[in-house]
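With one protein chain held back, the other chains of the complex are shown just where they sit.
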Amino acid sequence: MFDARIQFMLLLLCGSLAVFVTNTGAMALAILAIAFVLLQGYFRLAAQWFIFYFIFSALLLLLYTVDGNGILNAALLMLAITSKMLPTLIFASSLAKVPTGRLLSSLQKINVPKSILLTLAVALRFFPVLRSESKLIQENAHIRGISLRQLKNWRKPLLLFEYAIVPLLMRTIRLADDLSAAASTRGIDAPYKKTSHHHIAFRTYDSVACLFFFLLIGTLWI
Amino acid sequence: MKQHLQAKDFITIGLYSIIIFIIKSIVNAAMAPLSIVAMPYITGVGMFFSSLVYLLMAIRVGKQGPLLFMGIILGLIYTMMGAPLMLPLFALAGLLAELTLIIGDGTQYRNVTRQAIAYSIFGAIYGFGGVINIYVFGKESLEKMQFSQDTIERMLTYAYSPLWLTISICFSVVMTLIGSYVAKKILQKHFVKAGYIQYQ
Partner (left out) sequence: MISLQDIAFITPQGEQLLKDLSLHVTTGECVVITGPSGSGKTTLGRILNGLIPHYYEGKLVGKINIAGHDPKTTPLWQLSQHIASVFQDPKSQFFTSITEDELVFEMENYGIESKQINSRLEHILNTTGLQVLRHQPLDYLSSGQKQQVAIAATQLIQPELFIMDEPSANLDLHATAELEKVLLQLKAQSKTMVIIEHRLHYLMNIADRILYMKNGRIEQSFTPEELKILPNEVLTSLGLRSPILEHGHLHITEYDDKPLFAIDKITIQYKKHAKPILNHFTLTLPKGQVTALIGHNGAGKTTLARNLTGLIKERSGTIKLNAEALPANKRMTKVWFVMQDTVYQLFTDSVWHEILLTHPEETEKAERILQQLQLLHLKDRHPATLSGGEKQRLVLAVGLMQNATLFILDEPTSGLDGFNLTRVANLITTLAKNNCHVLVITHDPELVASCCHRIVRLHEGQIAEQHVLEAITYTDIIKMMQ
C-alpha cells in the first residue's frame, strides 16, 4: 500500500489531467492506473479493472469504426466521456483500500484543517449507519403501509416523502447530540495539534509511487 | 451563543451532509436512466427533496459556514469516488452561497427565506457538476455532432448548449425555493412542534 498522501495527490492530478488529455492519452492514463493498483499487490482488483477496461475499449473502438446513426453516436458520447473518467476511478478504488483512520491521519499530515477532518470523519463513519437506519425505517413504514415500495402511496408523493425522511431526521438530531456530548468529554475541542498512532512517513517503496507523478504528466504529450 | 462553528456543529454538518448526499444519489439513480434529456433536471429535483434536510441543518447550527463545509465534504466524497473536479466546484458553490448570508445581524441564519435563497445559489452552481463532466470530457464528440443531421444527435447538442444550461440553473433555483416552501411546512409540523428548532 502506497502512502495515502501520495495516492490522494495522484488522484487529484489524474482528475485534472483527464480534462486535457486526448482519447489516446486517457487510455495511457488508464493503463498507468491499473499498473498502480497492481504494484500495490491488489491482484484481484487490478485483474477486474483490466478485464473491464479491455471490454470497454473494445466496445469503444467498435463504435468508432461503425459509422452509425444517432443512437450509436449518443452511446459513443457516453462511452467516450466514461473513458476519460475511468482512470481517476481506478485511482480512487486504490485509495478506498486505505483504512479510514489511516487516511484521515494522512490528510492531517498534509495540513487539511482539523474542522474538515472532523466533518469528514463523522461523514465516513456514519455513512453506513445512516444508510442501514433508513432501510430500517422503510421496513417499519412498509408494515404501516406507507413505504416507498407500495405504489399506491405515490399518489401523495409529498406525504410519502415526509414519512420517509422525518424519522431519519429525528434520529439524526439525537445522534448528533449524543455524539457531540460524548466527543466533548473526550477532548475534541482541545486546542492541541492532533497526533496519531499511525506512523505516517515516506518509505523507499513510496518513491515508486512518486514516479507516477511524472508518468501521469507525460500522458499529456500522447 | 458562540459565533464560530464548534465541534458540535461540524458533527451536525457531517451527518446531514451524508443524508443530503444519499437523497441526491437516489434522485440521480432514479432519473439518469430515464433519458439523456432528463439530465438538466436532475439537480433541481435533488434540490427539491434535500431542502428540508439542509434547512433543518442550517437552522440547528444557526451560524456562518455550513454551506461551505458541506460543499467541501461533498466534494471530498466525490473525490474519493473518482471525480476530484467536483471538489473545487462544490467548495465554490458553498462559498458563494455563504456570501449571500453575510448581510444581516446574525438572525438571518435562522431565517428560512434567506437560507432557501442561499441553498438555491448552492444548487445553481452544484448543478454545473454534471454538465461540466459531460461537456469537458465529451467536447470533441459533441462538436462533431453539432453538424449532424440526425435528430438524436441534435437533441444531445441542444441538451448541452448554453441555453439548456441556463434553463437547468433556473430550474434548480426554482425547485429549491419551492422545496424550501414545502420544507417550511414540514419543519413547522414536526421540528418546531417537537421543540427541536426555533426561528429567531
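Points to keep in mind about this one:
As written, the chain order gives the labels A and B, with residue 1 at the start of each chain.
In this section, a contact is a pair of C-beta atoms (placed from the backbone, for glycine too) under 8 Å apart; a residue touches a chain by one contact, two chains touch by 3 or more.
What you see is a predicted model; the values in this text were computed from it and never measured.
Interface note for the absent chain: among A:80, A:141 or A:216, the touching residue is A:141.
On the side of chain B, the interface with the absent chain consists of residues 8, 189-190, 193-196, using the contact rule stated above. Listed for chain A, the residues touching the missing chain in the whole complex are 99-101, 121-122, 124-125, 128-129, 133, 136-137, 139-146, 163, 166-167, 170-171, 174-175, 178-197, 199.
Here is the rule we use: only the chains that are shown with their structure count from here on.
Remark: chain A and chain B have CA centroids separated by 19 Å (rounded to whole angstrom). On chain A, the positions that touch chain B within their shared complex are 11-12, 14-16, 18-19, 23, 69-71, 73-74, 76-78, 80-81, 84-85, 88-93, 95-96, 115-116, 118-123, 126-127, 130-131, 134, 158, 161-162, 165-166, 168-170, 172-173, 175-176, 179-180, 183-184, 188-189. Here chain B touches chain A in the complex through residues 5-8, 10-19, 22-23, 36, 49, 52-53, 56, 60, 69, 72-73, 76-77, 79-85, 87, 133-134, 136-138, 140-142, 145, 148, 150-153, 156, 182, 186, 190-191, 194, 196, going by the rule given at the top.
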